[in-house]
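First the structure, which I've put down as structure tokens, then a few questions once you've had a look.
Only one protein chain is missing; all other protein chains are in place.
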Amino acid sequence: MPALSPEELYLFDTTGFLVVPGVFGPSEVTGLRAELDRLHPVDPGFANTRRYDDLPTTSELFAKLGRDERIVGRVREVVNQPLRVLEGYALRRGRDSVLYLHGGNSELLDLDGGTVGRDLSITHTYHDGKLFCPYVKALVYLSDIRSPEDGSFCYIQGSHKANYPLLRHRAERGERASLIDEGFPTLTDVFVGAGDLLILNEALMHGTRRKRTPGDRLLAAFGYGPTYMADWSEWDGETGDLRGTGYVDHDVEEDFVR
Amino acid sequence: MPALSPEELYLFDTTGFLVVPGVFGPSEVTGLRAELDRLHPVDPGFANTRRYDDLPTTSELFAKLGRDERIVGRVREVVNQPLRVLEGYALRRGRDSVLYLHGGNSELLDLDGGTVGRDLSITHTYHDGKLFCPYVKALVYLSDIRSPEDGSFCYIQGSHKANYPLLRHRAERGERASLIDEGFPTLTDVFVGAGDLLILNEALMHGTRRKRTPGDRLLAAFGYGPTYMADWSEWDGETGDLRGTGYVDHDVEEDFVR
Amino acid sequence: MPALSPEELYLFDTTGFLVVPGVFGPSEVTGLRAELDRLHPVDPGFANTRRYDDLPTTSELFAKLGRDERIVGRVREVVNQPLRVLEGYALRRGRDSVLYLHGGNSELLDLDGGTVGRDLSITHTYHDGKLFCPYVKALVYLSDIRSPEDGSFCYIQGSHKANYPLLRHRAERGERASLIDEGFPTLTDVFVGAGDLLILNEALMHGTRRKRTPGDRLLAAFGYGPTYMADWSEWDGETGDLRGTGYVDHDVEEDFVR
Partner (left out) sequence: MPALSPEELYLFDTTGFLVVPGVFGPSEVTGLRAELDRLHPVDPGFANTRRYDDLPTTSELFAKLGRDERIVGRVREVVNQPLRVLEGYALRRGRDSVLYLHGGNSELLDLDGGTVGRDLSITHTYHDGKLFCPYVKALVYLSDIRSPEDGSFCYIQGSHKANYPLLRHRAERGERASLIDEGFPTLTDVFVGAGDLLILNEALMHGTRRKRTPGDRLLAAFGYGPTYMADWSEWDGETGDLRGTGYVDHDVEEDFVR
């Protein structure tokens, strides 16, 4: 039996994500939170944010979570290639933390030879009834997020299939505020509870609202892709010997917002 | 100035490959042949074929060749992503060697969850004037190949953009001969001289004819792709921890020919 | 100067429609309403709905509206082909009128030779910075529609680029209610005022809510497409001589709702 119903597949295809409520029970959530309390986070350079890196290596509990059939079974049906885990981490965020918009199907990337509007690591397609998404994230929420003030996940409608870039035009006009603060007609919030699973096509332009409420906002995230993809690491440019690996950084709000 | 003229780009796009004659001069060809004579080949399991593995590591001369602007400048214009070398090797082939057809845009791949008609590692696209080919090979010929009997490169016209698979139907009908021997209306030969460069979209279904003439048939090959792609290695199935890397093996003639 | 800003084009591309507020002033709206009061509507077979057919022929004022640069200038930038008017009509709707969902990029169409998931008359594409939408509607609102109870335009997010059908699965499960009444996670309302213009990609699955408020709901609609497209008429099947023209009727809610 497929892990996703026809309507779930329709929603993932048309919106670029899918929320499955209550995949993980309260005791599992408690266990995962306790495990993170034992681990040592790093400072990722974002305000009021702690990151637990490389969970598949540092925690057997999270390594198992990354292979959990409730996640992987669903992810398989939107990747449809032999699968591997590209990254696994958790984020603990406090008040005033924010995650600016990133992703988008056609945001611009400057290369030596010119500017391109494709990042192949997120370029997805469809063939004969199946989606082929090369980079899919599974977000396991360990907190309730019930309002924008809780720092909700937000996204630009249809951006995972956009034919045009959105951010460069704005930057060239001199605009330096994030759409998260300034608004955009199709910027939309998603509210979830602890234990919910969000499956995300990384081609979707998404971020999170500025958290205004007290308490922490905790989630674990796993990235999945075909077996030919390297572990995720940020790309700092080609190496001289053309042997270095990493992921490109097309336009994201971080590049422009001040 | 672009490395490829509009007509070269048109040819690469419409046929899936491009031959650039005489990129490497006679003394360079001699030097590369001499270098291979010093290296130790392995037996790749194909009849009358010796393979020199991992040239970027084993030979400084070939490492430089893999970064040579005459190759990389052209490859960049059909990958259009930050680039890396995925593999580099040479093949020395004698009489009766052959390379069966492989590649094809829609050949089938069996997964646990069903059969799919896409291999994302070769799925290419186009956007705003630029091609995006994730796996491009550069073949540097070190021998003249002037006839099918010399073991010429051959390909199925248009297979790099095929919407349908070709091989599975034949196999299911019980056919066990290679199209290279049996013929196909659009199987086409390409003849080259030593020093020629062939740039290849790996989505093209291609192989080589059975070599019938004496002497060796020598070429060096480099694979290129975006920086997020892992070094090439044949995929043996997902590992239990979902951390293993490798490239998928959709239907190729090797699977069916007896 | 382009008629659509980069952000308007981004919105039309990603959502399948665009609202331009206040294109027509109050006196123009009054004039168009008065013109309709002089014309004779027909009964289109929908409850509490009157239709004014073939406006480009029956009314010089509406013929001019169909060629008005404020509409056509915008439509041209999403059709990008030599243009013609395919239809022009107005709808006057009273209480309890409704328009069930229709459109959708991949809804099913039964032919003698099998079932297909494409209706080429609405199949749109993109190439080199330009959208190519073969069927675009311009809705000129002559009433304020401020709530679902006013019978607002509503649509399924992302349905203009859906890879899957939505309606057939539901029908096969025996569901006979409209999503307009039953709800769907991505069914979204659009509110407008008299004088607003809505440009619509007909591939979007859309309809209107059940009108619950008193008063009429009046709009004029023009369909545009490339010059090779025939005047709109509903398709009743191929004619025996294969010379008849008409537009296909893939799955729409009308076929299933009782």
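Note that the chains take the letters A, B and C in the order they are written out, and that residue 1 is the start of every chain.
As a working rule, contacts are C-beta pairs under 8 Å (C-beta built on N, C-alpha and C of every residue); 3 or more make two chains touch, one makes a residue touch a chain.
As the structure is a prediction and not an experimental result, all values here were calculated from the model.
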{"item": "Options B:158, B:193 or B:244, residue touching the unrepresented chain", "value": "B:158"}
{"item": "Option touching the unshown chain, where C:39, C:116, C:171 or C:252 are the choices", "value": "C:116"}
{"item": "Options C:5, C:30 or C:125, residue touching the unrepresented chain", "value": "C:125"}
{"item": "Absent-chain interface as seen on subunit B, which is shown", "value": "6-7, 9-11, 13-16, 126, 129, 131, 156-159, 161-164, 166, 169, 185-186"}
{"item": "Interface with the undisplayed chain - residues on subunit C", "value": "2, 56, 63, 66-67, 72, 76-77, 80-85, 106, 109, 111-114, 116-121, 123, 125, 127-128, 130, 132, 134, 224, 226-230, 235, 237-239, 241-248"}
{"item": "For subunit A, the residues touching the chain missing from this view", "value": "128-129"}
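Throughout what follows, only the chains that are shown with their structure count from here on.
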{"item": "Interface residue overlap between copies subunit A and subunit C, same or different (over half shared)", "value": "same"}
{"item": "Whole-Å gap between the CA centroids of subunit A and subunit C", "value": "35"}
{"item": "Geometric centre distance via CA averages, subunit C-subunit B, whole Å", "value": "49"}
{"item": "Multi-chain contact residues (two or more partners), subunit C", "value": "129"}
